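Just one protein chain is left out here, and the rest sit where they should.
Order of writing sets the labels: A and B. Residues in every chain begin at 1.
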Amino acid sequence: MSTENGSGETSTQTSYGKGGGEKGEVLLEMRGLKIEGMADDVWHEIVHGVDVTLHRGEVLGLIGESGAGKSTIGIASMGYAKPGCRISDGTIMFDGMDLRKTPEHQLRKLRGARIAYVAQSAAASFNPAHKLIDQYCEMPVQHGVKPRSEAEQEAKDIYARLRLPDPDNIGFRYPHQVSGGQLQRAMTAMAMSCRPDLIVFDEPTTALDVTTQIEVLAAIKDIVEQFNTAAIYITHDLAVVAQMADKIMVLKLGDMIEEGFARQMIEEPKEEYTKALVAVRTFRKDEDIPKEESPILKVENVTASYGGGVMVLKNVSMEIHKQKTVAVVGESGSGKSTLARAITGLLPPLEGTVTYHGEVWPNALKQRNKDQLRRLQMIYQLPDTALNPRQRIRDILGRPVEFYVGKKGKEKTQRVRELLDMIELDPDQFINRYPGELSGGQKQRICIARALAAEPELIICDEPTSALDQLVAEEILKLLDRLQKELHLSYMFITHDLATVRAIADEIIVMLLGEIVEQGAKDDVLNPPHHKYTDLLLSSVPEMDPDWLDNLLAERAARKAKGEAIMESMDN
Amino acid sequence: MELSMVLKEFWKELKKAPGTAWVGLAIIVFYVFLAVFAPFLTPYGESEVVGYEFEPWGENFALGTDNLGRDMATRLIYGARNTIGIAFITTALTFMMGSITGFMAATLGGWFDQALSRVVDILMAIPSLIFALLILTITGTSIPALIIVIAVLDSTRVFRLARAVSMNVVVMDYVEVAKLRGEGLWWIMNREVLPNATAPLVAEFGLRFCFVFLFISALSFLGLGIQPPTADWGSMVRDNATLITFGDITPLLPAGAIAMLTVGVNFVVDWFLQLTSGLRDEH
Partner (left out) sequence: MGKILKMIAQRLGLGLITLLVVSLIIFLGVELLPGDLAEAILGQAATEETVAAFRRELKLDLPAHERYFDWLFGIMQGDMGKSLANQRQISELIGTRLGNTLFLAMVAAIISVPLAVTLGVLAALYRNSFYDKCVNVVTLTSISFPEFFVAYILILFLAVKAGIFPSISNVSPDTDLWDRVYRVALPALTLTLVVIAHMMRMTRAAIINLLASPYIEMANLKGMPRSRIIVKHALPNAWAPIINVIVINLAYLVVGVVVVEVVFVYPGLGQLLVDSVSKRDIPVVQAASMIFAATYILLNLTADILSILTNPRLLHPK
């Protein structure tokens, strides 16, 4: 999009309004930025002196894992600190003005008009009481940029450019009447309303399904290019930022690790941490052992409903074999988690059977005996809610040991220590801790250990890595793989993330709206020909290649022009 | 070891506590002291007539005498014992009924929850003072009737809170884990739900105590609560109210005693609520 000209001159232009000025001059320069957050009634530094330079028309990607301070830095470019935070040191020069020295009422004139913000959750960030177009027109009218009628006309134009359906009328709806992906685009449109010089995108696609994400990404990229707007794009996903940004800055725990051009950063990262981030999705499990004749678990024609006559699962059949991983893939609402609940008996199937080693199990959880319960364990998506915060690790792991295996006293403690060793946590250090004293990854390890404590044959993993940072997630996948080999476990692995599937699956099941649309061995499903939904899903997963999005959109357009039937996201 | 840890933690938080919390704690300690040692602190018997009616403050009677010639100071101190004692018993009963039914409704769900919730809705649709008056008309005013009537009426509020709090806990994955493991109702209620629902319930205990205490005092003031000759602050205000019109502040003393205790408890509860909500933000 732009090339650095290295001039570094700061313009002293003070006029408000449209993105004047030449491309390439410095728009935003933050020097030695320090930000503090309040915890336990004390201020702690969370950003330790970061420098950011952004030129006009340039897109800078801020990337890092949780706690990196990327959102805090991004929002500081507006001279704003979230409640409970404060900017403690450094300068924030925006187009010749030091925002730290600018009085609040002048900052307000700047915000929205010259620097706009796009939040992660559009659903929560749109005011439920006003129509979308009223919220769009508010900024231009209030900042005195243009009159209402003109703003309204422009809104429709931008809605159309962002490929929102029915652009002339969609603005007259209320936020809750519009789907998530559409709302996120409407929010991008709103940010554009004053033609700002700079837009801060704060993880705008994190909450969306992959197929929806593509459309929002394409829309954002398009509009930023059309208006030559500078942008700060904040995300935890390097593959996403590679598509959007000219330059990328990698952050870790409030420090800058590395900065450079997007392509160079992906192709030849310098720092170890960046290398790890780039390599994050390359883990593959070893080629496998032969498949046994008879399956451990066999699900036949299962149909389930949460009541009200709507079937969330329709006639689903599947098998899981010893020491194999079956990945169940689908987007939100596909019924993949419901399948897990049906198998465990938490939501007894209305029809169909669950057979284990040839023995038909009762459908309802309450009718299953202790040994049946022991053989099938579960790991959850959010380790925070899966561990009782009031129990020590000793008790969390000790209970299933006692309950299923009947070990007590010293024997029980010994077994708990073994389990901690197995998941690579030091028993002496961790056995007496509460979950609140553990990191996200450590908590998920404890959840795995709790499942292992029952000495099961099959573990259902319900998105166990999707709430974790990517590097941590990868460690968990490696751990699961090692445990599978050592203990000959079988996994049913539920996920929406195809990268994870590539890493660990032996077989894949693709689900859509409660039905299985495709299933088979990993290579068969991942290689063409696909079912058209599998195709959409597979092609929507962002890749590290910075040209991936452009190529994909071009290819989809070409196929559409040829009249090929391709599936569109559920969102439109 | 656990207990000393808890005490240490408590002391650590207390040192950071605002002045209001300290004042509150001091008030509560003072009242408890009065209530426990009432017989040793008073010069006369609880309902002993020792002088003329409405004697002024003086050497024999520090705070004068009441409408029947009983020592005001003595009755004030005994009042701490009676009024606080009855309010505390009532609150404890309220809590037992409210929280057990609330937990059960949340954990069991289904028709049990539905039935109990509808009953509570109806009970809460009637203002409790009116309801209490109605029932006391029928049963007559005796202390056991008073305690049971107030406890039943007030337990509806505890039920609502206990149910709401444990509903939030019951949907947690760790409760599902326990169900999947095959644990029974008792284990789930006792080990998984209860430890995570204590903080809001402890705060609620304080608030309920204040409410019950004020409620009983109001009933006594109306002449429908604790009956003579038992010394009780609410009825002491009522009995001596005429003095006010002569500019004598004596009847304000028992009223002030009531106010001070509720202020103290409220200050402590307020601190506790801030503390626990702060803790929740951290994790």
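Criterion: a contact is a pair of C-beta atoms (placed from the backbone, for glycine too) under 8 Å apart; a residue touches a chain by one contact, two chains touch by 3 or more.
It should be emphasised that the depicted structure is a prediction, and the values quoted were computed from it without experimental measurement.
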Contact residue for the chain not shown (choose from B:E13, B:E48, B:E183 or B:D270): B:D270
Quick one: say which of A:H55, A:H143, A:K221 or A:H496 touches the chain that got left out. A:H143
Just name the one of A:L33, A:M78 or A:L552 that touches the chain not displayed here. A:M78
Missing-chain contacts on chain A, rising order, are 75, 78, 80, 82-83, 105, 107-113, 116-117, 119, 121, 124-130, 138-139, 142-143, 174, 176-177
Could you pull out which residues of chain B are in touch with the chain that's been left out? 20, 121-122, 125-127, 129-131, 133-140, 210, 214, 217-218, 221-224, 234, 237, 241, 244-247, 249, 251-252, 255-256, 258-259, 262-263, 265-267, 270
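What we mean here is this: only the chains that are shown with their structure count from here on.
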Quick one: report the Å distance separating chain A from chain B, using the average Cα coordinate of each chain. 49
Interface residues, chain A side, partner chain B - complex: 39-41, 344, 346, 365, 368, 370, 373, 377-378, 380, 382, 385-391, 399-400, 403-404, 436, 450, 454
The answer for chain B against chain A in the complex is residues 16, 172-174, 176-177, 179-183, 191-192, 195-196, 282-283
